[in-house]
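Every protein chain of the complex appears in place save one, which is left out.
Letters A and B name the chains as they come in the text, with residue numbers starting at 1 for each one.
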Amino acid sequence: MSSGYRQVPEESIARRGFLPRFFASWSAIIGALIVVILIVVAIAAPVLAPNDPYEAESLRDAYRPPGQQFPLGTDVLGRCILSRILFGTRISLTVGLVVQGISVALGVTLGVVAGYREGIVDDIVSNLTNIMFGFPHLLFALAVVTVLGPGLYNMFIALGLAGWPMIARLVRGQTLSVKRKEYVEAARAAGCSDFFIVTRHILPQCLSPVLVMATMGMAAAILAEAGLSFLGLGAQPPAPSWGSMIARGRDYIWDSPWMTTYPGIAIFLTVLGFNLLGDGLRDFLDPRV
Amino acid sequence: MGRYAARRILQSIPVLIGITLVAFILMDIVPGSAVSMMMDPRTAQMSPEVEARLIEHYGLDAPAPVRYARFLLNAARLDLGFSLRFNQPVSRVVAERMPPTAVLALSAGLLATVLGLTFGIVAALHRGKPVDTLSMIGAMAGASMPVFWFGLLLMLLFSVRLGWLPPSGWGGGRLSYIVMPALALGYGFAAVIARVTRSSMLEVLGMDYIVTARSKGLSGRVVVYKHALKNAMIPVVTVIGGQFGRLLSGAVLTETVFAWPGLGRLLIDSILMRDLPTVQGCLVVIAAVFVGINLVTDLLYASLDPRVRFQ
Partner (left out) sequence: MCRAWHVLGCTFLIIAVMVLSLGCGGPDLEPEEETQPEDITEAGNDVLVRDAPYGDPENLDPIVRGRMGAMAVTMNLFDGLVAHDPETAEVVPAIAHDWDISDDGLEYTFYLRDDATFHNGRAITADDFVYSLERLSDPENASPLGHYLDGVIGKAAFEEGEADHIAGLEVIDDHTLRIVREEPDSAFLSLLGFPAAGVVPREAVEELGTEFGHEPVGSGPFEFVSWAKDDRVELRAFDDYYRGEAGIDGVVFRVIAEASTKEAEFLAGNLDAFIAPASIYRKYRDHEDYADNLISVAEFFTRHVGFHCEKEPFDDVRVRQAFNYAIDTETIIDVVLGGKGVPAVGYLPSSSFAFDDTLEGYDYDPDRARELLADAGYEEGFEVPIMTSEHPEWGLPVVEAIMPYLNEVGIRLKPETMDTGVLYDRLRAGDYQTYIYSTGGDAHPVNYLWRFHSVLASTTNRYWSEELDDILNRARRTSDEDEMVELVREAEAKIIQDAPIYFFHYNKAITMHADRVQGMKPVPIDMALQDLWSVRLED
């Protein structure tokens, strides 16, 4: 399906008010800022964390509200929530990156092949894509994790498999439209190999939209991981994944809300960051849309 | 148009079948058997003879392709099999849980559409002003919040602290029970709709014919805006259709938090209890709804943009 957006004359951009244009670039800036902070936190976690995130010093420290020794309180087993959130950044970023890596790898490959070759190959891939679209994203990942068993690596596979159709569809569309461009036909006529055409002409055109989608996809992957952990299929202990922290703390939400609130905020900010970045990237890379 | 419609419908069938196949394969490889779940696993141990007898009784000993074929043939007659958990026809099990999920999805969808369209249009019409920026920030926030966390927070605020709304259950569909789940589920959806509506409106408003009409001082702003609105809705409709999957995934989480007796809960519980027939039945129904919605969106689209029909 074509995207339905028609071309907007260049002049109308100037017509846009000052604030939205600022907002557009603000998105990219704030988003990028958040993501950079997250990366720094992930790397510097051992330095920043006040306590050991994996093992409590004493079980008796459990259920402490935020205070001096434990700035964001402790969880059911006496572990410092702040430290766990800081180390959890590593897990979230890894989840986002690896899952999108898998989705992009699969999606781009299948999308290009389908779009370039057309014919039967296209039919097969398109049908496969449509079938995948028939499953709600989370439920498919849930089923896969149930098959494979809980654990971080299995979650990567599950979410990666759940995410490729979106990218495939996008890349296929791009491939189809680029293929028809004159310079590609010229290259074909000149005898360039398919591989050459794909890598030199088609893939670069896909880069921007895929980048945008992958960035937003990282946000989606992090949310999905939290959801799966909440449903009870989370990462293995003592890994401090934010989703499993919420899942663990949800029985105590009325009186010890810090156990769920702060990891929730962490997820929120991270997802927000990636969404803003993706949005900003889109405006930046393709201002006509 | 009719031919295109027929073609699209026919195309949907292999997709539906493919979905059932994937569901079947997935559940078949899942370790753990439905039969051992028929006893409380903490109490008496099920002897191998009893287990074998149960497996035979429920036809679970047939090879996988046979079972799948059986399932397909029955599905064609709208018989979705027999639930191992409930000892009841799956169609009955699913039918009993459709109303709550339908209520949840429709209320959330309605709420989202109303909120999203309103804020999106307002933001577009007053672009650059604080309303615009605030709306978009609110939308961003909505798209970034984990549904279950938001639901828990709502419950904390409105039920426990304020005592205004009942914390859980679906109360037969009464309004006070629907508010929080619909809000939790719909907010993220509303966010997406708002943003797409805004950008689509902005784009259309910048179009030549609108600009021309306005520059001619055409009265009836209403007419102009109505035109803009109609054309702006095209991508919005597409997005709503596409985002429906997110709604259903979110429904699973929302139903868990608010103890909502719907399809989402059924699906999760059935996966965990290895009740393969019910899982298949659920997925078929959900997939049928999806495929249906995609179909509708495509047909709508084709009727608006004739070029699509000839691809």
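Definition applied: contacts are C-beta pairs under 8 Å (C-beta built on N, C-alpha and C of every residue); 3 or more make two chains touch, one makes a residue touch a chain.
Quick caveat: nothing in here was measured; it's all calculated off a predicted structure.
Check each of A:Y153, A:F196 or A:W254 against the chain that is not shown and name the one that touches it.
Residue touching the chain left out of view: A:W254.
Any idea which of B:I137, B:V160 or B:L175 touches the chain not displayed?
B:V160
Hey, which subunit A residues sit against the chain that's not shown?
Missing-chain contacts on subunit A: residues 55-56, 59-60, 62, 76-78, 146, 149-151, 232, 234, 236-238, 248, 250-255.
Which positions on subunit B touch the chain that was left off?
Within subunit B, the residues touching the omitted chain are 1, 31-33, 36-47, 50, 53-54, 57-58, 77-80, 85-89, 91-100, 102, 152, 155, 159-160, 163, 166-170, 230, 256-259, 261-262, 265-266, 269, 272-274, 285, 289, 292, 295-296, 299-300, 303-304.
To be clear about the criterion, only the chains that are shown with their structure count from here on.
Return the distance between the CA-based centres of subunit A and subunit B, expressed in whole Å.
21
Subunit A touches which residues of subunit B in the complex?
14-16, 18-19, 22-23, 26-27, 29-31, 127-129, 132-133, 136, 140-141, 143-149, 152-153, 156, 160, 199, 202-203, 206-208, 211, 234-235, 238, 245-246, 248-250, 252-253, 256, 267-268, 271-272, 283, 286-287, 290-291, 294, 298, 301, 305, 308
Considering the complex alone, what residue numbers of subunit A touch subunit B?
Checking each residue of subunit A against subunit B gives 1-6, 8-9, 12, 15-20, 23, 127-128, 130-131, 133-139, 142-144, 146-147, 149, 219, 223, 226-227, 230-231, 243, 246, 250, 253-254, 257, 260-261, 264, 267-269, 271-272, 275-276, 279, 289.
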